[in-house]
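What follows is a set of notes on a single structure, which appears directly below.
All protein chains but one are shown at their positions in the complex.
Residue numbering begins at 1 within each chain, and the chains themselves are lettered A, B and C in the order written.
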Amino acid sequence: MEFQYEYAGKSYPVWIKKDGDGYKVEVEDAAFAVTSKEVKPGHFILKINGNPVKLSMVSEGSQRHIFFDGEVFKFTRAEGRKKKTGSYDALSPEITSPISGKIVKVDVEEGMMVEGGQTLLTIEAMKMEYQIKAPYAGEVEGCGFKMGDQVETGMVLVKMKKTEGE
Amino acid sequence: MEFQYEYAGKSYPVWIKKDGDGYKVEVEDAAFAVTSKEVKPGHFILKINGNPVKLSMVSEGSQRHIFFDGEVFKFTRAEGRKKKTGSYDALSPEITSPISGKIVKVDVEEGMMVEGGQTLLTIEAMKMEYQIKAPYAGEVEGCGFKMGDQVETGMVLVKMKKTEGE
Amino acid sequence: MRIERVLVANRGEIAVRIIKACQEMGIQTAAIYSDVDEDSLHVQVADEAHSLGDPTPSESYLNIPKIIGIAKDCDADAVHPGYGFLSENAEFASACSKAGLKFIGPSSEVIRSMGDKIQAKKTMKSAGVPVIPGFTGEESETIEEACKRVGFPVLIKAAAGGGGKGMKIVANHDELNGAIESARREAQSSFGNDELLMEKYLEKPRHIEFQILADEHGKTIHLFERECSIQRRHQKVIEETPSVALDDELRKRMGLAAVKAAETIGYTNAGTVEFMLDKDGNFYFLEMNTRLQVEHAITEMTTGVDIVKWQLKIAAGENLSLDQSSIHRHGHAIECRIYAEDPEKGFIPSTGKLTTVDVPNGVNIRHDTGVKEGLEITPYYDPMLAKLIVHAENRQEAIRKMHWSLSNYITLGVTTNVPFLRAIIENEHFKDGDVDTHFIDTYFKDWTMSTELPVEVLIAAAIDDIGKTSVGERAEASMKGHDVHSPWKSAGPWRIDH
Partner (left out) sequence: MRIERVLVANRGEIAVRIIKACQEMGIQTAAIYSDVDEDSLHVQVADEAHSLGDPTPSESYLNIPKIIGIAKDCDADAVHPGYGFLSENAEFASACSKAGLKFIGPSSEVIRSMGDKIQAKKTMKSAGVPVIPGFTGEESETIEEACKRVGFPVLIKAAAGGGGKGMKIVANHDELNGAIESARREAQSSFGNDELLMEKYLEKPRHIEFQILADEHGKTIHLFERECSIQRRHQKVIEETPSVALDDELRKRMGLAAVKAAETIGYTNAGTVEFMLDKDGNFYFLEMNTRLQVEHAITEMTTGVDIVKWQLKIAAGENLSLDQSSIHRHGHAIECRIYAEDPEKGFIPSTGKLTTVDVPNGVNIRHDTGVKEGLEITPYYDPMLAKLIVHAENRQEAIRKMHWSLSNYITLGVTTNVPFLRAIIENEHFKDGDVDTHFIDTYFKDWTMSTELPVEVLIAAAIDDIGKTSVGERAEASMKGHDVHSPWKSAGPWRIDH
């Protein structure tokens, strides 16, 4: 089978096939014989060409969180993948909230023209303030929240129309 | 409903009834209003007449193991209860092994008369020797094991016929 | 007095820490929790727990009448405020006293006197504790004259504001006039007030603090220093003790100054005197924290003194039986604060469900936490999830132990700063002890993790996904065949080596 993963804007195709108690895997031009053992729920020891490797993982929908060698890699499986949340998309007309928190200041309203980098609104979370800035110059088409509203990660805060030619 | 538990040769009947989110429970002549919350699998906080109490438990068949206040209580539910293993029964003709281990010495054979307290055989487990002694005076009717055999907890080691009138 | 039951007016790891100390001492504990904290660890470990309702801080952990009410209802005789929230709130300390509850900390007067930072510096200056020289507008001299007195470089700032507006570093006399003019303009336009303050600008300053213990019978000792220079936006990230910047002579002088500061104001219970230390070994009083601190654990590990238990004993009127001369340190301790934040996205706080938590366990590794696997991290409170503290024979071994611990610190579901902490621990300047309060800005301005997925991670994901695929799908896939791309033909016999 082939699976495709996406991370930091890059695609990673992986070939895999069951092989006895283990798997044969190909990534780019390298081939691996792998066995996997779950030592406790979510924690695995893989043997990759005989070398033991420890990983921990959790997946939800298309999201994959894998701990390996002291780092957590958060990426997505490409098929059946849902809209990404929690990250700025430089071209999207929808400015989503990167955090859950409370809106403490709204600086824009419908029809307003803003510069790239201009503060649109301010969210307070975990006792700190975070400013949500315009990713590009454009016109504010709408802002569904007012001061005091609670927002969740991934909610659309502001809709914008990008100024052409920029 | 009524449940019956047995511990150290004593029976404990318990009355219980669902009551909203909680339970009404009666033990002997005392009545209790109880709520239960599982804080992680197998670990509970009960509120008994409003007082919080922490317990951990695991059950298998009729066996109950409950940790409370630094002690683990091992007891059985009376209905559908299976043969107890791992404990000496003073009157049983079957002498069962209280441990898993290896037989390192057999002191008796079929037809032999033994005194109460006499060593029947010796089992080695976890690097120590344990002597299995006769619970009463009687005649050995059979011993199914020989030196070097591996035995499991609860296996019948020796069958005995109790001397009458003792 | 005898303390029988303590209400712990806090949440998270520090509430858990305090509750366990009480339990060891045979003291009953009552926890409080807002709606979002119902499943938190501090609620489970306490002997009893009481709801505060609405999670908004002002309605829950900052709500003085509600907390005092609960304390009275559950027959507590003392209140431990932890750190943060109401711990340095003089009103709360005084409300406790009025309600007949022992506040575990100094008196409300002492809290108030140290809460006013300008007044605090004045008090310390007149007691002979060095403060940063500068100009406050109250001197009988001009700002220019004061600069000459203090010596360059100096820092000019607006009396009315903060946030960097009107703030100028002046390297020498030639730059002074221009800087003052510019600062006045900015101050005027930003705050409508062109008054300026000035203080000596410390180059490569370190943040060094001394832990104080003082009983209610006039005895005060210190438990040595902590080096807290690794900060981001004035928030400490990594602390250690001892500080490599102090020799025994300087340590002794600073310790005496810290005890002097505490004695001057009649300090009682545990507290911390914070100093700035410049590169020439001059130290200046910064402020006093009139409470238990986040980083108290590194002092506990190196001195063997249980600070929280002493807070309880001192509050109960016990004599401090520890003598300054009997306090010795062993080895070196480091603390890393584990925050729910994303270092790659400007340290934005992360929320969500902690699906997996597996923390390193080993010799002299201490993990103080208020969270557990399965818990929801909400945006209501401080993003600190836990503290990871290690203790070893010397600094080098402590760094190695911390490196091992961070490399084995697994949390999934909520992004943490663990990889960022590990990067600091690996930094050569950090290893050399060459740190100051600008360390993170200097070396970690645009820090990011690797942008490539390791092949091990890809293999693990694929094995997980093939396991989820139904037999039907698998059969179909194998029917399709991928012969052109198949590596299996040429790869030779597959063998698992072990």
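Things to note:
In the analysis below, a contact is a pair of C-beta atoms (placed from the backbone, for glycine too) under 8 Å apart; a residue touches a chain by one contact, two chains touch by 3 or more.
If you're wondering where the values come from, they're calculated on a predicted model, not measured in any experiment.
Remark: the absent chain touches shown chains A, B, C in the intact complex. Contact with the chain not shown here comes from a single listed residue; of B:35, B:92, B:118 or B:163, that residue is B:35.
Contact with the omitted chain, checked across B:14, B:112, B:137 or B:156, is made by B:14.
By the touch criterion stated above, the residues of subunit C touching the omitted chain are 17, 20-21, 23-26, 48-50, 297, 300, 303-306, 308-309, 328, 330-331, 361-364, 366-368, 391-393, 397, 400-401, 403-404, 498. Looking at subunit A, the residues touching the absent chain are 39-40, 45, 51-52, 54.
Where subunit B meets the missing chain, the touching residues are 1-3, 5, 7-8, 10, 12, 14-19, 22-27, 30-36, 42-44, 46-53, 55-60, 64-75, 77, 87, 98-102, 104-105, 124-130, 153.
Going forward, only the chains that are shown with their structure count from here on.
Per-chain Cα centroids separate subunit A from subunit C by 29 Å. Look at where the CA atoms of subunit A average out and do the same for subunit B: the two points lie 54 Å apart.
Among all residues of subunit A, none touch two or more other chains. Shown for subunit C are the residues that touch two or more other chains, of which there are none.
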